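For this depiction, one protein chain was excluded, whereas all remaining protein chains were kept in their positions.
The block that comes next holds subunit A.
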Amino acid sequence: MAVSGFEGFEKRLELRFFNDSITNNNPMGLRLIDFESLDQVLNEVQCTVVSAVANHSFDAYVLSESSLFVYPTKIIIKTCGTTQLLKSIRPLIHLARNVNLTLRACRYSRGSFIFPNSQPFPYTSFEDEVVIVEESLPKSFRYRKASVMTPSNSNPSRAWHVFTASADVEPDETLVVVEVCMTELDRVNARSFFRRKGDEGNSDSAGKEMTRLSGIDMINANAFICDFAFDPCGYSMNGVDGDRYSTIHVTPEDGFSYASFECGLSLYDGGHGDIAEVLARAIDVFRPGCASIATTYNGEDYDHEVTKRVERVLAKKLGLKCRSRLMDEFPGSGTVVYQSFTPRRK
């Protein structure tokens, strides 16, 4: 492992708002926040927009350090490196108020940094991060919980950190969110994410090449993919499929290689692909030495069959053995299951 390098592990922030001001005549909600204001918030977080698309359901921005999704009553920002993500909470709540939206729930989550000592305050300790998040939220949020889900046997210890706070005890979100973090990427597969020598093309055609070469376009063939290739290496994409989002970020360098895959989906909507199959396709792109999956059930009831099916499919198709499975309940946010996988020894 390298002494220091780019930190792929992301910090993720999700803000959800009450929808009482959303009507048929005024369905846009947060999407009415003007872009210049959003850009300013991103400036404070230390990232910028490099590519973007919108459809009838949401806006998707690819950032210099990950992604931003804006739905009428939900914002998701995911940033990597040494970005100051939590600085966005107060300004976003303020901007939302300007378009008549009141915060309902907040979730902050992340894995374990590869280079924890390279992070600025407060990201050097989850306790400090929780203090900062709490300071930025309304005092009226009665349902709060912080949890560090730590597998007992993993090496290095890759825990999953979650803090949730909400005004209501019942979760309002309908989609299940799946977050996959992968390290020790297969070196041959990782090569797809380096710009080629003598590459005449620009970032976007190079991005398209990477999407195609790596097989990322086959994870969900229905999705429109907004991709971007960084120089000299690195890749990001947002997938847009109706109201469903997906996002992939790759740091391919050996020694600190990392890739993430995240999507929002419904467990029982066959048309969009079975969750286990989608995960297998996504993880197969990278063939990592280590993978973790955090599944947040939100308003959906926990289904143990789904957990077992994911483990079965990953074992069968990718030879990945589930080494630990942890579960925790977050009032107002739902159940989170955290699974860790490594290849079965040959």
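Methods note: contacts are C-beta pairs under 8 Å (C-beta built on N, C-alpha and C of every residue); 3 or more make two chains touch, one makes a residue touch a chain; residues count from 1.
One rule holds for everything that comes next: contacts and distances are computed from a predicted model.
One chain of the complex is hidden; its UniProt record names it "Thioredoxin domain-containing protein", one of "DNA helicase", "Thioredoxin domain-containing protein", "Trafficking protein particle complex subunit" or "Proteasome subunit beta".
Only one of the listed residues, A:I22, A:A52 or A:I132, touches the absent chain: A:A52. The residue from A:C226, A:L265 or A:V285 that touches the chain not shown here is A:C226. Residue positions on subunit A in contact with the hidden chain: 28, 31-36, 38-39, 49, 51-56, 59-61, 70, 202-205, 224, 226, 240, in rising order.
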